[in-house]
Structure formats: structure tokens, C-alpha cells
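Removed: one protein chain of the complex. Kept in place: all other protein chains.
Let's look at chain A:
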Amino acid sequence: MARISAGIATSHVPAIGAAIDNGRTRDEYWAPVFEGYEFVKEWVKDNTPDVVILVYNDHASALMLDIVPTFALGFAEEFLPADEGWGRRPVPTVHNHLELAAHIAEQLVIDEFDITLINEMDVDHGLTVPLSLVFGQPEEWPCKVIPLAVNVTQFPTPSGERCWKLGEALRNAVKTFPEDLNVQVWGTGGMSHQLQGTRAGLINAEFDQRFIDLLAHEPEELKYITRIEYLRETGTEGIELIMWLIMRAALGYGVEEKHRFYRVPASNTAVGHVVYEARS
């Protein structure tokens, strides 16, 4: 049977991808950010999954114009890195695990999640920057990736509570897949940031650190945070944190926190990162 063995959360700032692609990770500005990822790069060598379900948001690269899905599952054989206005990132093509993706797609609908399937799309920094942070710069990504895109752009976004339930549904879907697969769920985006208006540059380290404090062992505290509270406390783009809840819920009751990291800033954003192993 397939099992969810671990979860990773990380911010997915585009400038982090650019720093990797342009060989600037040792620059004075960037080195303290990348130091926070040394642990996961070592850890993943012994914990390489067969499949990552990668929860992210599309930044108006493939979605959000003609079709605005609340939850959408990537359902092509492969996904190219998107050209977001400066050319495609020089990173490998992302390959899907279609059998597991199909199983999840069916089980989610049965479980009351009316998920959208996307048969063709490119994947932007929201998906590729986390892969780069964890796996570095390989010729090919070492695992299959199922993209799960969440609308955090057009309000109302799904609630944190709804995201939590999606994580639980994902867990049930994976557990009922008959093939023996080691699956990780990654939640990406956040932490606090706002990319518009005169409040641009907002960072709320107190909120972010409390979020990290509670996520491993007291996540119930977090799932009822409302959209308006995310907006007020963490900025219009800080609400991406609801995607961390999907990851946490997918891991089940008990987790062991292997690593945590928090750093301000990367470009406009507070960078947060955790690594959990499932214990239930």
C-alpha cells in the first residue's frame, strides 16, 4: 500500500530560484537563506520519495485567467517550467505519477472535494523553487511529482479549515492506493508577505513563528484562522500559509519535527521551512 512518510513546508519565492539558477547562493544576501536548507538536502538523500504531492499556487502562469479553480490537480504526463516573463527556469521537466494522480482525483470527488483536473499546463516558481531547494540542481528530479494547485489569489480563497479537510482526504486517498509507494506531501508558499499597495513589505515574524511553533503538535490551533486574519496579520500573499495546513493534515496525528527554519527577508518575503516525518 502507498503511505505518506513525510512532509516538507517551504516558501517558494521566485528570487530564490533566480539565486540558484544564477549561482548566487553564496552571496552575502542569500547565504543565510540557503543555510536553512542544508539539513533537508542531506535528509532527502536517505528519504527520497517515489512521489511528491506538491501543494502550491499558480501565480497567473497557467491558471487564474480563463479558468479559476479553487483546487486543481495536474494531470498531464509531464509539466515544463513556465516562462514567467524572463524565460523558462533551467530546471528539469516535472514528471507526474499518473496512476496515483488518477486514484487521488477519483477519491477526492468521492470524498466531496470537487477537484479540477488540468490536462495541460506549465508549472511556475511555486512548484519548481521548492524542488530546487530540496533536490538542488540535478539533471532529472529524483521522483515523480503530482501538482496540486490551490487558489490563494482570488478571494475568497478556500478556508484554512477546508484546506485541512483536503489534507485529510489526500491522506485517505493515498492510503487506499494498492501499489507500495513512498509518498511525501509538500506544502509551499508563505510566510508573511504583501506584494501590493502602501502596506507592501509587511512581515509579521511573531505570527509566523507562532505558526511554526504550533504546526507540528498543536495544529488544531491553526486551522480556524480566518482568511481576514491571514490578510490582516500576514499580508495579502501571506494567506499562502493555508497550503501548509494541507501538508500537515495529510501527515495524520503524530509527526516528528526534524527541522525548522525562519529567516527575513528573501526579496519581499519571510522564508519559513519545516521537515516532518510521519509517526502515525
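Here, a residue touches a chain if its C-beta (ideal position, glycine included) is under 8 Å from a C-beta of that chain, and two chains touch if they have at least 3 such contacts; residues count from 1.
Here is the rule we use: contacts and distances are computed from a predicted model.
Colleague: Pick, from "M1 family peptidase", "Protocatechuate 4,5-dioxygenase subunit alpha", "Phosphate transport system permease protein" or "ABC-type dipeptide transporter", the protein name that UniProt gives for the chain of this complex that is not shown.
Modeller: "Protocatechuate 4,5-dioxygenase subunit alpha"
Colleague: Could you tell me which of A:5, A:153 or A:209 touches the chain that is not displayed?
Modeller: Within the whole complex, the residue contacting the unshown chain is A:153.
Colleague: May I ask which residue of A:98, A:117 or A:231 touches the chain that does not appear here?
Modeller: A:231
Colleague: Please pick, from A:5, A:48, A:209 or A:267, the residue that touches the omitted chain in the full complex.
Modeller: From the options A:5, A:48, A:209 or A:267, the contact with the absent chain belongs to A:267.
Colleague: Tell me where the left-out chain touches chain A, residue by residue.
Modeller: Residues in contact with the chain left out: 14-15, 59-61, 64-65, 68, 82-87, 153-156, 159-162, 192, 194-205, 207, 224, 226-228, 231-233, 236-237, 264-265, 267-268, 270.
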